[in-house]
Each structure stands twice: as structure tokens, then as C-alpha cells.
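The complex appears here minus one protein chain, its other protein chains still in place.
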Amino acid sequence: MTVDWVYLLEITLSGIGAGALMAVTGVAFVLIYRVTRVVNLAIGETLMLGAYAFFGMTSILGWPVLVAVPLVIAGGVLFGAGLERTIIRPMLGQSPVSVFMVTIGIGSIIVGVVQLIWGIAPHRLIPIVSEKPVFLGPAYVSSKSIVSFTIAAAVIAFFLLVLRFWRGSLHLKATASDAGAAYSCGINVPRVYLLSWAVASAIACAAGILIGMVGGISPEMGVFGLSVLCVVIMGGLDSILGTLVVALLVGLIDAFAGSFLGGEFKQISTFTLLLLMLWVRPHGLFGTAEIDRL
Amino acid sequence: MTPAAKMNLAKATATHIGRELLYRRLLWGVSAVLFVAAPFLFSQYWLYWVCLIAINVVSATGLNILWGYTGLASLGHAAFMAVGAYSVALLDKHLGWSFLVTIPLGGFFAAAIGLLVAIPSLRVRGLYLAIATIAASVILQFIFSNWDAVTNGMKGLIVQPAQFAGVQLDQPRLLYWVIVPTTIVMVKMASNLFRTRVGRAFIAIRDRDISAELIGIPLFKYKLLSFGLSSFYAGVAGALWAYFFRVVTPESFPIETSIFFLAVLIVGGIGTIGGGIIGAAFMTLVPELLRIGLTALGPWMANSATIIPSVRIIVFGVLIVGFLRLEPQGLMELFGRLRRSFLKARVS
Partner (left out) sequence: MMIETQGQHSSQSILQIEGLCLRFGGIEALRKVSFSVAPGSITALIGPNGAGKTSLFNCISGLYKPFSGDILFEGSSIACVPPPDRAKLGLARSFQNIALFRGMTVLENIKLGRHAHMKSTMLDGLIYRGRAKREEEALSAEIDETIIDILHIRHVRDETVASLPYGLQKRVEIARAMAMKPKILLLDEPVAGMSREEREDIASLILELREKWRVTVLMVEHDMGLVMDISDHVVVLSFGRMIAEGRPEEIQQNPEVITAYLGSNAAGQLASLQSGERRS
């Protein structure tokens, strides 16, 4: 049997590309969890909101890309901050499951609004990057994928470095583990909470643009958030490195499963892996084990 | 207190208790009459909604047992309903058994699958458990969609109408007699359970599981029991659903259904039997009320009918967020407060 190396290489590259997008989205999850101890399932829908906002600005209103992108990101910041202030902050102290359910509710609202405004049919984003194919060796890769991968990698690297080397990341950790104590040490806890949600939402919106660029947009895009949540949990809810490693792994596994078993097996492999991981090591590969319950 | 005053208080209390008892007996009487008379009084349209509400009440009660009373958040409830529905469809297709057998069997199969899912999932708790149940639900959906040989894949299965004494039960007016009594029995059983030892143990696990352990309650075993019972309820609800709609496909119980039942309990009042009933009634009727409202806006709004699904999703989300934020104990608590302030006003 001759092995089609080129085919395998293309699957691998596709997997890495998908993984990078999952990792970027995962950063949003991790950021919110790390600081406010909330699992925000609405990140998937926030991502969709960003993609659709970009679509609205560029395809419908005809604004240039260089205007739309910063606007979408700014919108993401405002959206995240607004959510945190009006809904999440007042629920501080309630059980994590309750807050999780609230984010599910928020996600539903976003889906409905998107459907209302833009309808239920899928769309393509205007081409930001030329459609010329790029060849890495003998393997074909679209320039879209390369660009999205590069941007995703840059964002991930940025956050990895920032959280590793920035003094302020200690403040984030302190806020997460004991907000009261952090407050009394002079850390402006409300501001930290607000910032984390704002930044995370902005990242999600940006990721939405990237994903929309690669695969088009539809009101079903938010489901991607569920897969990413699985990835984040497997990597460790509070670890960006874990998210990155697992995202790449899962991207590869999904790509190979999809190619060799059939497209419908892509998603299922992620969930099966999650169940296995929860069984063996609930706090994920790189996460800190919670002694008290979540 | 003077003896005379004491006597008066005793008399007043006795009258009050007597009145309470009379009031309750009256309520039972009226309910019983209504229950028997309804299929003869109301149209198929209303009976359709009564049946659908009843089915949702069974399912919601099951989720309440697991989440409201035992404190185990599960987002995979729809998948267990699907197991019940598919069991009925398959038993009907291959064996042609009566609904009297297939409905309980649907419950048992769902309970079995529920235990299978629970055993690994219960190794984690809280939020992780909820996510594990989502994953399990997705996997089950996958099996339903792709195990073509058994489930007929995306095309789904058709269910022949339930039969009793030669009569085909193919309309709401007739299915009423299967669905509503089943619902009443299932709800009564749940209500019974929480007056007894095992039910109390569930609540103890929810409130403070370490103390529960120290009292002598083996946690894992009881959590499994709760999961199994809850899945049984979901399976029975799914079985009733199958006989009601007579078609079972992988799209019949999507993850949105699990979110629907989440909303039912959040809106109705989690942890109370009444909450499951009120929540189910309310949330089942909301889409229909929306439809009526939006269609009525037809003359003024061009595409009012097409936006119904989107508005429905938004309303669900708003209800979930709104109630969790403002009234986490649901309508039961709201009504309770209203009733208390009403009574206070009457006394003063």
C-alpha cells in the first residue's frame, strides 16, 4: 500500500490550522475562567456575533476591512464589559452551575438576535486575502488558512508571554483564588473582572472573523464553542499552554478522524476524548487540581 | 393568656384547620371532576396542549429529581428521552407489543443507559458533571443518527398508534387517557419519594454531601439511584412522546430540548414538585403564545410568521437569564411571596 504522504501532510496542516483556531477561542475561555472562575459557554456565540458584525459591516454596509476589524474588536470589548457588569457581576457568589446556565441563556439570546437580523442562511465573508493557493512543499494550503493561523498563533503567543512574564498576571491569579483577599491587598477586583471579560470577548470576536474567513458564517457557528470548551477542559481550564497543546492535538485527531472515518466523526471524537479525560484526570493535562468542588 | 382567650384561639385554629381541610377536599373534588370531564368538554386543540404539557411535566419531574433534589446538574436529559422514544419505536416495529408494556420498558432502557452514562460521569462533580452529560448526550445523538441498521439513521422511525381494546389511540382526545393518568402517577410517586428515607437522602446529598456521608449515606450509590430514576422518568416521557407524535428521528430530541428543560425548572422553581409542573406548563405554552401573538401582528408586520423561531429562542434565553438573575427560585417562589403578602394583607 502506497502512503499518500502529500494527502497526510494536507490533513495534518488542516488539523493544525483548525487547532490554532480552537486555541485562540480557548484563550477567551481560559481568560474568563482564570480570573472570574466562570465557565462562559456564550463564547461560541460571541464568536459568531463578531463574525456577523464583520459581515454586516463589510458585505452589507460596504466598509473597508481595516475599519471593520478594529470596530468589531472594540464592539467585543464593550459587549464583554456590558455582560459582566449587568449580568455576571450581580451573580457573584451564586453557584458556578447557575452562572454557567446564565451564559447558556445569553448564548441563546445571541443566536436568536443573529437569526433575526441576518436570517438563517449561511454566508461567506468578503475575501480579505487573495484566493491564490499556497504550496508548502507539495501540499496545498489556502492563503486564508495561513493568514488565520498566523494571526491565531500571534495572539496565543502574546497571551502566553503576557501571563508568564507580566507582573499583573499575579494579580489575576490572586483575584481568582480569593477575591476578598485580593481586594484588601489593593487590587481593583471589579476592574480586573471587567477587563477579563472585555478582553476575552474581544478575542472571541476576532476569532470569529478568522473562522468566518476560513469557513463562512452561519447561525450554527456557536456550536464550535462547545468543542472548544471540551478542548479547554482537557487542557486545564486555567492553563493557556494546556489549551494550546490539546487544541493542536484535537485539531489533528479531528482532521484524521474526519478524513478516514467520515466527516460526522469529527465532532464526536472531541467529545469522546473529553469523557475519557474527565474519567482519568478531570482537571485536565495542565490544569491545577481543584481540591474544593467546582 | 386568659383561659377565655385560649379557648377562642383554639376555636379559631380549629375552624381554620377545618376550613383548610374543606378547601383541600374541594380542590381534589374539582380536579377529579375536571380530569374526567376534560376530554368531553374541550376541543382537540386544547387537549393537544394538555397532553404535551403532561409529557413535559413527566420529563421535568425527572430532571428535578436529579438536579433540583439531588443537586446533580445534567444537560443530557433530552438524550434519555430519545432512548425512551426509540425503545418504543423499535419494540413497536419489531415486536408489536402493547403500549402498556413498551412505555415502562422505555423507561427502563433509559434508566439503564442513564446508569451507563452516570458511572464514569459521577467521578467528577458540579460543572464538570454538567459538561460530561453534554458530551454523553452528543455521543448518544451521534449513535441515533448513524446506527442506520437499528435506528434508520436520519430518516427515523414511524410508530404505529397505541391500541387499547381494539381502539386506535391516534388523537389527543384518546391519548389523553394514557398520558394524563401516567403523568399523575409519576408525579405522585416523586412527591411520595421525598417524604421518605431515600428522598431525604437525595436532598442531604444536595445540601451537604460530606455530612450526608457521615450520617451513613453512601454517596456514589445514591447518586446513581438518582440518575437512574431521573432517566427512567425521561424515558417514560420520551415513550409517551413517541406515541403522541408517532415519528422518532435524531432531530426529535436535540440539545435545545435539554436547554428547554433547564429553562422549565429555572422558570418553574427548581427543587419543588410544583415548580416542575408550573414550569412545564408555562414553557410549553410560551412558543404557542408567541406564535399566536406574532401571527396576530401579521397585518402590521410583513414577515412576522417567519421570525417566530428566532423570537422563540430569544424568549427562552431571556427567561433563563431573567429568572436566574432576578428570581432564582422560580415562579413557585414568586407565587408563594404573592400569596404570603396577600394573606398578610387580609389579616391586618
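Annotations
The chains carry the letters A and B, assigned in the order they are written, with residues numbered from 1 in each.
Convention: contacts are C-beta pairs under 8 Å (C-beta built on N, C-alpha and C of every residue); 3 or more make two chains touch, one makes a residue touch a chain.
Here the structure is a predicted model, which means the values were calculated and not measured.
Here the chain not displayed is in touch, across the complete complex, with B. The hidden chain makes contact, of the residues B:119, B:167, B:189 or B:338, with B:189.
Within the whole complex, the absent chain has one touching residue among B:39, B:271 or B:317, and that is B:271. Looking at B:206, B:246 or B:325, the residue that reaches the missing chain in the full complex is B:206.
Where chain B meets the chain that is not shown, the touching residues are 189-190, 192-193, 195-201, 203-204, 206-208, 210-219, 225, 229, 271.
Here is the rule we use: only the chains that are shown with their structure count from here on.
Taking the mean of the C-alpha atoms as each chain's centre, chain A and chain B sit 34 Å apart. Chain A makes touch with chain B in their complex at residues 39, 87, 90-91, 94-98, 100-102, 104-113, 115-116, 120, 226, 229-230, 233, 264, 267-268, 271-272, 274-275, 278-279, 282, 293-294. Against chain A, in their complex, chain B makes its touches with residues 73, 120-121, 123-128, 130-132, 134-136, 138-139, 142, 145-146, 259, 262-263, 266, 307, 309-321, 324-325, 328.
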